[in-house]
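Removed from the display is one protein chain of the complex; every other protein chain stays in position.
For subunit A:
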Amino acid sequence: MKAFTYQRAGTMAEATAALAQVPSAKLIAGGTNLLDLMKLEIEVPSHLVDIRDLDLSRIEETADGGLRIGALVTNTDLAAHGRIKRGYGVISRAIVSGATGQLRNKASTAGNLLQRNRCPYFYDTDQACNKRLPGSGCSALSGVSRGLAVIGTSASCIATYPGDLVVALRLLDASVETVDAAGRTRTLPVADFHRLPGDTPEIETALAPDELITAVLLPPPIGGTQIYRKVRDRASYAFALVSVAAVIQEDGTGRIAFGGVAPKPWRVEKAENALAEGAETVVSIAFAGATPTEQNAFKIPLAARALASVLAEAKGTTDAV
C-alpha cells in the first residue's frame, strides 16, 4: 500500500474542502472496497478523509412520504430498518443477497454507489485496463469475459457495475443528494449517477471531484410484490451473473431492473410496458442492441429465465392474496 496522510473530518465543509484542496484525496467510510484496492495499489490516494463522524447515519421521513437515507447508513442497518422492510422490501432483499454479514456491517449506502467494478483485468495490474490506466487497452475484450457486461459497453471497457442495492434504488427511482466544497447542494437521479464507459471508462460517475454524497432519497412506497432474484455461481457471497429487481402490481404492471449485465443498473422503462407479453418480450426490448461476447451471451437468455421466474413468483403471491 502506498503511504497517505489521514484526517478525521468533523464537518462536511471540512471533508469537501480537503477534496477540493488535496490532489487525489479520497473519502473513506466503510473502506471495504477502497482498502482492498489500496492494498493492490489500484487506488493510490495521497490523503484519506475519514467521514465517520459526519451526521449522515440517519434514516428519516421526507415531507412527501418518502425516506432520506444518510450516506453513512450501513447496508445492515438499511436492510433491517422497519420502514425499508415494510415499504421497500426490494431494498432489503437486494442488500442481503450481496457480500457477507461482516462486509454489510461496514459497507455504507454512499460507498455502495461508488464501489468499483470487479473485472479480473481491472484487478490484475499486469493486464491492460482502460479504467485503471487510461489508454492501455482492454484485456477483457479478448479474455475471460463470462462475468462481464453484455450491454452499455464500449470498445474501451466491458466491466459491470457489480452491486445489488443500487439496482433496487434504480428500480425505485431513488435520487442522490450531494454537497460540494462551495456548499452547493444538488439532487440527481440514480439513473444518471453512473456513466457508461464510452471512450472514458475511468470516469464512472457524475460526481465532481469535490462532491460528497450526503443521502439517498426514496420516493413514497409504491406497494406491489417486491422481489430481488440473483443468479450466481455460489448460493451465497458471490457477485451476480444476472440479477432481477422487480415490483409487480396486482394488475400485472410493474418495474424491472437488471444487475450484473451492464456498467450501471440496467432499467429500460419502455420494456416494462411489455410485461403482459411475458419475460422474453421484456428482455428482448431491454437488451436490444446488446453486444455480448461469445462467453457471456448466455446472460441474455438467463435474464429472460430469471425474469420469468420472478413474474411467476409475483403471480403466485398475487393469487394467494
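Throughout what follows, a residue touches a chain if its C-beta (ideal position, glycine included) is under 8 Å from a C-beta of that chain, and two chains touch if they have at least 3 such contacts; residues count from 1.
Definition applied: contacts and distances are computed from a predicted model.
Undergrad: UniProt protein name for the omitted subunit, picking from "Biotin-independent malonate decarboxylase subunit gamma", "Ring-1,2-phenylacetyl-CoA epoxidase subunit PaaC", "Benzoylsuccinyl-CoA thiolase" or "(2Fe-2S)-binding protein"?
TA: "(2Fe-2S)-binding protein"
Undergrad: Return the single residue from A:S57, A:N105, A:Q249 or A:S284 that touches the missing chain.
TA: A:N105
Undergrad: Kindly state which of the options A:I42, A:L56, A:A71 or A:V96 is in contact with the chain not pictured.
TA: Final answer for the missing-chain contact: A:V96.
Undergrad: Which subunit A residues touch the hidden chain?
TA: Counting over the whole complex, subunit A touches the hidden chain at residues 1, 3-6, 8, 28, 31-32, 35-36, 39, 48, 50, 52, 76, 79-80, 85-86, 89, 92-93, 96-97, 99-103, 105-106, 235-237.
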